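Note that one protein chain of the assembly has been removed; the remaining protein chains are unaltered in position.
Which chain is which? They are A, B and C, in the order written, and residues in each are numbered from 1.
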Amino acid sequence: MVKVEFLGPIGKSPVEVDASTLADVAEILRRDPEVARWLEQSAVAVNDKMVETLDVKLKSGDRVSLLPPVCGG
Amino acid sequence: MVKVEFLGPIGKSPVEVDASTLADVAEILRRDPEVARWLEQSAVAVNDKMVETLDVKLKSGDRVSLLPPVCGG
Amino acid sequence: MVLIYRGPIEVEALLSRWYGAERNGNYGAMVSFVGTVREEGGIEALSFDIYRPLLDKWFEGWRERLAEKGALLAMAHSEGDVPVHTSSFACAIFSPKRRLALEMLDAFVEDFKANAPIWKYDVIGGKRIYAAERSTPMAGSGLLAKG
Partner (left out) sequence: MVLIYRGPIEVEALLSRWYGAERNGNYGAMVSFVGTVREEGGIEALSFDIYRPLLDKWFEGWRERLAEKGALLAMAHSEGDVPVHTSSFACAIFSPKRRLALEMLDAFVEDFKANAPIWKYDVIGGKRIYAAERSTPMAGSGLLAKG
């Protein structure tokens, strides 16, 4: 299982999903209305590394993080 | 009499000169070899106000300051 | 590593510490920036969430980039509530050259605003409200909305 965590203001507890690529994760999250509205404006990290393609392979124990718009300072 | 003071590294004590314009002061100072070599690279203030012309009128008690190249910081 | 304060930064102690630690490093120039919470829009405080693992990675990238230019970078940020007129962000660059330090500080803070994984909330009437309209989507946002 892959763990998906929602950072900052998304304010949702982590979920475990069955996914072998990031594209699978995208498909699952698009079905959750509470999360779907954040997808357009969120960046994504896998195991704390920023990713820019849906082709990323995932294995059990991997961690996917959703990062909504930021504002430090 | 007009007082002429030599700031920073010129290292010369003030002198009193008889002058009615800054052009008079220039003429007097050009005759002093110790001072002459600083004139090309020095700016001038009259009564603590920077001046940019030799036409400045002077009266007794006025103070002319020579400011050689600076380097603060 | 980014220095994280729970609540406001103790700016006086921090600047003293940075200056004291680096003045023997023969750098010549120290340029620092401190961001203080302004009283505006009826807020009592700002509040911050930080995702530390990515913040540290992002910061170490900048530290290395500056080290290649002979400069040293330091940064502190608050987590949780930071009342108005107290400070949430501080950074300093130590460099042999002032101009370089100022330029790098500007570029660093610019990228910080766009890509440091920190989320800001206004605190009004004791409630924490996400500062959505002042926030910036990070580079690569929207990936999971595709396909």
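Heads up, the rule we're going with is that a contact is a pair of C-beta atoms (placed from the backbone, for glycine too) under 8 Å apart; a residue touches a chain by one contact, two chains touch by 3 or more.
Keep in mind that this is a model prediction, so the values were computed, not measured.
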According to the contact rule at the top, which chains on display are touched by the left-out chain?
B, C
Missing-chain contact among C:105, C:118 or C:143 belongs to C:105
Sort through C:12, C:68 or C:133 and give me the one touching the missing partner chain.
C:12
Pick out the residues on chain B that sit against the missing chain.
7-9, 22-23, 25-27, 29-30, 39-45, 48-54, 65-73
In the full complex, which residues of chain C touch the absent chain?
11-12, 15-16, 19-20, 23-24, 26-36, 38-40, 85-87, 96, 98-99, 102, 105-106, 109
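FYI, only the chains that are shown with their structure count from here on.
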Chain A and chain B: spacing of chain centres that average the CA atoms, whole Å:
73
Note: chain C sits from chain A at a C-alpha centroid distance in Å of 25
I need the residues of chain C touching at least two other chains; which ones are they?
none
